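Everything on this sheet refers to the single structure shown next.
Missing here: one protein chain of the complex. Every other protein chain is in place.
For reference, chains read A and B in written order, and residue numbers begin at 1 within each chain.
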Amino acid sequence: MSTPTPRLLLVTRSAPYGASLARSALDTALAAAAFDRAPGLLFLGEGVLQLLPAQDAAASQTRNHGKVLDSLPLYDVSQLYVDATALTHYGLQAMALPAAAQLVDAAAIRALLEGCEQILSF
Amino acid sequence: MILHTLSAAPDTPAFQHCLAQLQAADALLLMGNGVYAALVGAPAGQALGKACANLYVLDDDARTAGVAAQLGAGVTPVDFDGFVALSERYQRQIAWY
Partner (left out) sequence: MLGPEAFDREGFLRNLQDWSPSVAEQIARAEGIELGEGHWEILHLLRDYYAQFDSSPAMRPLVKYCAAKLGADKGKSLYLLSLFPGSPAKLGSKIAGLPKPENCL
């Protein structure tokens, strides 16, 4: 791992729309960052679908999850981990990821879980 | 060492993610719909047991679901005090649901 593991790790396992879990994870990340506890974010399984570019939420009158994700660097949330297996599962290996994102395999995910102090899953 | 709590049924991604991250020294507490993996003879439970020897099931949920009388060998029922004790024993906890 090129960056130290975060103390607080948020594991987000839901697609961005249709349920509020992904949004809750993101709001928790922003709130924790506002308290100087910038967490790490692990996009696991279905959670990688949050990273799809060119989301357009106008049609569904909901907050654009992708755009809010783009603001994470401004909140100093810079430890983003992306489940490589899930990307392959959805055929998204070639998808452009946020600059801070690191691809992680099962072993790297395990290291993250063990390295942090606290895990919250969404 | 991580305490995993699994409250999703065996056919879910949550179950698969839990299984993928489960290691021998971890503990796994089955609760909610996760208790179906504790059924004796369930391949799901056997897969979990292969990964980790410390399998527990929340007794109330197992009774509710009707699986309490058919628990696989090696699955230990615990009450809420037992859950708390597990939380104290393992520094990290992750919820799969």
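Keep this in mind: contacts are C-beta pairs under 8 Å (C-beta built on N, C-alpha and C of every residue); 3 or more make two chains touch, one makes a residue touch a chain.
Nothing here was measured: the structure is a model prediction, and the numbers come from that model.
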(request) Write out, one label after another, the shown chains that touch the chain missing from the document. (result) A
(request) Give the residue, chosen from A:7, A:63 or A:110, that touches the chain omitted from the document. (result) A:63
(request) Determine and list the chain A residues touching the chain excluded from the picture. (result) 27, 30-31, 33-35, 57, 63-64, 67-68, 70-71, 74-76
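Here, only the chains that are shown with their structure count from here on.
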(message) What's the distance between the Cα centroids of chain A and chain B, rounded to whole Å?
(response) 26
(request) Show which residues of chain B lie in contact with chain A when the two form their complex. (result) 2, 13-14, 16-17, 20-21, 23, 91-97
(message) List the residues on chain A that touch chain B in their complex, please.
(response) 11, 13, 44-46, 106, 109-110, 113-114, 116-119, 121
